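Working notes for the structure below.
A single protein chain has been removed from this complex, and every other one stays in its place.
The first chain written gets the first letter, and so on, giving A and B; residue counts start at 1 in each chain.
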Amino acid sequence: MIYRETGQFKTSYAADQQIFPIRQDRVGIGILLAVAFLVVPAVAGNYWFNAILIPFLIFSLAALGLNILTGYAGQLSLGSAAFMAVGAYAAYNFQVRVEGMPVLLSFVLAGLTAAGVGILFGLPSLRIKGFYLAVATLAAQFFIVWCLTKFPYLSNNSSSGVISVPGVEILGFKFDTPASRYLLVLSIVVALALLAKNMVRSSTGRAWMAVRDMDVAAEVIGIRLMRTKLLAFAVSSFYCGVAGALYAFCYLGSVEPDGFSLDLSFKILFMIIVGGVGSIMGSFLGAAFILLLPIFLDISLPALAGLLGLPFDGATVSHIQLMVFGALIMFFLIVEPHGLARLWQIGKEKLRLWPFPH
Amino acid sequence: MIKQFKQLAIASSVAAACLGAAIPAAQAAEEQFFMLPSYRVGPYGANGQSFYGGFIDYLSYVNQKGGIDGVQITWEECETEYNNAKGVECYERMKSKAQKAPGPIHTMSTGISYALVDKAAADKLPLAMMGYGLTSAVDGSVFPWAFPLVTTYQMQASAIIKFLKDKNAGSLAGKKIVYLYHDSAYGKEPILALEAESRLNKFDLVQIPVAHPGNEQGAQWQRIRQEKPDYVIMWGWGVMNMTAIKTAQKMGFPRDRMIGSWWAGSEEDTVPAGDAAKGYMSATWNVAGKDVPLIADIEKTVYGAGKGNLKDTSKLGTILYNRGVSAAVLSVEAIRAAQAKHGKGKAMNGEQVRWGLENLNITEARLKQIGATGLLPDVKTSCDNHEGSGKVKLQQWDGAKWVVLTDWIEGNKQLIHPLFQADAAKFAKEKGITPRNCAAEAKK
Partner (left out) sequence: MQFFFEVLIGGLLSGVMYSLVALGFVLIFKASGVFNFAQGAMVYFAALSVVGCMEKGAPLWLALILAFGIMTLLGIATEKFVLRKMVNQPPIALFMATIGLSFFIDGFAPLLWGNEVRPLDIGLVDEPIPWILDSYNIVVSKFDLVAAGLALALVALLALFFQYTRVGRALRAVADDHQAALSIGIPLQHIWALVWAVAGFVALVAGMLWGSRNGVQFALTFTALKALPVLILGGFTSVPGAIVGGLIIGASEKLAEIYIPPVLAGWFGGNFGGIEGWFPYVMALLFLLVRPEGLFGEKHIDRV
């Protein structure tokens, strides 16, 4: 009833091909963006910005990057954190070494650097598939982190290998409050997400999906495998690279190579699987779920234990959190292996008929 | 009549007692809040467990003894899993609570400390990094809010060299020392100091890094066997330590020529290595054992009242437990110092606690008062010296416990401190910070 596209006639090609062909979607996205840009900065506190919203957006972007590679092009990767590291360190170097370098430009260059590295590590995908490829991307994960540790040049000769990034300033405006940083990150993420949404429904995106579904068949119908796969690696790494730059500049402020560990790569993988493989929206939902769940457990479990009068010490609570987190992931996969995005889709189908399902 | 009078008297005295009780209760509303981004799970969970157990036990102990001049201490833990991003989340979550009257923040993680240095300074919350962290923060003119208290990796390395020098009749010339380190910020910090020492004392320094996590060190120790060094100095953490000790045994390298850093010298490192660890030495800035009066008193008072933080009381008196207590002692002392200046019996705000940390003067006499004689060295901080001590002891594992070998040894300050200043100056330049003028502040 509420969500029904009857009566919306497309009379031109342009109307038929817009990003959100259904009016309700357009309105929904519009409201969402309006809330994100206007309402949230007005109501959210510093904790929300610094500990939840900013990392949520950054991880959504990284998850989006991985989703392009894994969800659309079908190449499983366990090295996303390393590409984030490339982005973070590249942006830092462009900022510190080039006098007067605009921050946004250095973010873009950081993304491009990551894309270059991504292509390099994407080359094996031309021969290797599936889990073999996944484990091969681990090579990228460990090798890149090692390089960042070993070449002092990359961390501007810091004796500890840790980089501490300069503040973000665009056209004289200092992004030093959490709210302003949030808006900066939000703008970048929204722009890149829309770009991704557009890309996956273009011929590039269709080529990716064809390769994902069966690469030999795709090759037979004339898709150039090498170009398509490497492009997926490049675009994906670009997204991860920008996310890494934002992670360093707008979130932590100081990063070390070890911070971009395998754990982080896994976390990003969790996000797309819980959120929905092959779904732009799923990247956001997954990032929210994986980030918020531990925080939620962290806050609620001790309170719950206190309420029930259970004699938990700190260690026990932490252990139970880990167990619950693992159990919930398994539970989710059992109940809905296609992720939160699929639930959303089912919800939309239901809404289409509601309240008169017959 | 008399009976009534009696009743009245009882009633009034009860009321008076209640009132009397109510007055201190009102005062006790003054509270100092400690945020504890702790870790008890994950690869380093066992270490965090002991450290934060000791830390919290001391806070409970102070509370049971009436607080810091009547100011009660409250605290909240948040699990970081030794993960930087989670550490930041914990910090952000608890910081609004800490804004009013914070205790120094202890993360016991070099990575998390790095991530918090700027944030804590912006939020005006004092960050303590006792024996870890951003060591160039010794220069308080650039890092007013960060305190690598007691001693730093660099000073420790220098002290170890001094110990070896004394052992070798005052000269290390021509000796060969291998520096085996965890390949991270933690392991890399002392390199510059060791290189400076090697130039000064003319010994040969061979650096061998171990990739994280360090649970396999065959190649590194084969190399050590080939190099035939006189000593191995080791900067390990977690599983790397016992693997190193075990692999040394496997390669036939004598353990009494291995010296670990203070994060490589706890029971968690030696007990699992079994007999292999016998003779292994390490530096430490706090001693182990329950014979320190304070530790014994904590066991009696806190655990006696059933308020202990650890389920496993065998951890009491271990190196890391005592280190947690020492860290808490210094934090509480800083608040006392702040109270002495800004008003006794009041909760201190961030700026006041920062002042306290910067003007700590814990003498032997004061340590004795607390019951912590010999537990940690005397500490005296100032604006240009946030370290305050730079002393360590050397200890040796005898197969069952740590035996202290030396008195406090101070590193070569003239050699090491300029390194901090150079690093801090570079940091200030990169970040566009104007350093405070410590000399001018001291005159005021």
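As a working rule, a contact is a pair of C-beta atoms (placed from the backbone, for glycine too) under 8 Å apart; a residue touches a chain by one contact, two chains touch by 3 or more.
The structure displayed is predicted, hence computed values, not measured ones.
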item: Shown chains that the omitted chain touches within the full complex; value: A, B
item: Among A:Tyr3, A:Phe37, A:Trp146 or A:Trp344, residue touching the chain not depicted; value: A:Trp146
item: Per the touch definition above, residue among B:Ala121, B:Val239 or B:Ala296 touching the missing chain; value: B:Val239
item: Per the touch definition above, residue among B:Gly131, B:Pro209 or B:Gly356 touching the missing chain; value: B:Pro209
item: Per the touch definition above, residue among A:Ala14, A:Ala42 or A:Val220 touching the missing chain; value: A:Val220
item: Footprint left on chain A by the chain that the document does not show; value: 76, 124, 127-132, 135-136, 138-139, 141-143, 145-146, 149-152, 214, 216-217, 220, 262, 266, 269-270, 273, 277, 315-316, 318-330, 333-334, 337
item: Touch list for chain B against the chain that is not drawn; value: 40-43, 45-46, 49, 183, 207-213, 215-216, 218-220, 222-223, 225-226, 238-239, 242-243, 246, 249-252, 268-269, 271-276, 312, 315
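The rule is simple: only the chains that are shown with their structure count from here on.
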item: Length of the line joining the C-alpha centres of chain A and chain B, rounded to whole Å; value: 37
item: Residues of chain A touching chain B in the complex; value: 45-47, 50-52, 55, 96, 146, 149, 156, 159-162, 164, 166-167, 251-256, 258-259, 263-264, 294-295, 298-299, 313-315, 317-319, 321-322
item: Contacting residues of chain B [partner chain A, same complex]; value: 38-41, 45, 49, 52, 77-79, 81, 83-86, 88-89, 92-93, 95-96, 110-111, 114-115, 117-119, 134, 183-185, 188-189, 191-192, 211-212, 309-311, 423, 427, 430-432
